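As you look at this complex, bear in mind that one protein chain is not there, while each of the others sits in place.
Right after this comes chain A.
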Amino acid sequence: MTGPTSPSRTGTSSAKLSRHGRSKSTSAHCLLRCAAREESAASSPNNGARSPGEEEEKDGGVLFYVNRTGFPIEGVTWERMWSHVAVVHPEGQEMADRIRNAAYLPKHHVPSVPTFKPSMSVPDWLVSIQNYMKALQYNHTGTQFFEVKKSRPLSGLMETAREMIRESLPIKCLEAVILGIYLTNGLTSLERFPISFKTQFSGHCFHHVVLGVYCNGRYGSLGMSRRPDLMDKPLAHRTLGELVAEFESSYKRYQHTLKKVKIGLYVPHDPHVFQPIEWKHLVLNAARLGAQEMRKELEKHGRDMRMKVACETHTHTHTHTHTHTRTHTHSIKTT
């Protein structure tokens, strides 16, 4: 949950807004609103980007810009970042100038990219990856440095992950999911799938996404968030329902009500795959389902995913190519 870091930019022209408006294919959107709502911003656990195709929703007043032009960051984006923080921070321009005009700034250590060793256990590898992401830090600047389009082919997103490693800058939740996928590619005993949350606090909606992981009968997660209990979870949960319940419990600490959970399909380990990530194979309206039914549906989905892999492995072994692309949109109505 963040403090009121939302941009309180008044007077932004509609021309600027439309130029930086959200496209359906992008999950990272630029500033769309001017007014900040302190109480909701204060409660925002995570400034997750919206999924493509979702209805217009206010993201709790917490908005962010996106760097779409690579590195070094070009002038307009750079100045916009500083203008934004100067508005948000109580010390304003003075704070910004102090940093920008500093003759010397400490060089932030570039964390070493974790390298998998055969002697490492899967849990240890996940810890290593999570530590790497934490070393990059959660991005509180209000400008997302890496553009992530959720509808892009996996291969393209893996290129973005490589860029994240190369540039070594703070990241947010969606970037962490992409990076987590990249760093766990090849560890075929580990399955990865996105888990998206939509929560509500004080009449505002918030979005967040983590990378669910499954290995050897246990579920866990990798991710980045403002709040430490809304990101990585150990590979200790026996069912998917248990894992999601853990997140719901964490959200409750911040007085957030879980509204929707979206579970994606397992992400292929081949980084050159052209298909996009399936982000919402199962969509559950938590408001309409009871806790027990939610768990049941999640557990069923978990079993389905495991069986799907087993089926594909079996047919692959028998030199059969069996593509099972059933899109499962749950019958539970969504708002």
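Everything below uses one rule, namely that a contact is a pair of C-beta atoms (placed from the backbone, for glycine too) under 8 Å apart; a residue touches a chain by one contact, two chains touch by 3 or more; residues count from 1.
Keep in mind that, in the parts below, contacts and distances are computed from a predicted model.
Participant: According to its UniProt entry, is the unseen chain "Small vasohibin-binding protein", "1-aminocyclopropane-1-carboxylate synthase", "Very-long-chain (3R)-3-hydroxyacyl-CoA dehydratase" or "Cytochrome b-245 light chain"?
Facilitator: Not shown, but named in UniProt as "Small vasohibin-binding protein".
Participant: Can you work out which residue in A:L63, A:L154, A:L169 or A:L258 touches the chain that's missing from view?
Facilitator: A:L169
Participant: Among A:I99, A:V113 or A:A310, which one touches the chain that has been omitted from the display?
Facilitator: A:I99
Participant: Residues of chain A in contact with the chain that isn't shown?
Facilitator: 1-5, 42-43, 71-73, 78, 81, 85, 88-90, 95-96, 99-100, 102, 105-108, 137-142, 145, 167-170, 226, 255
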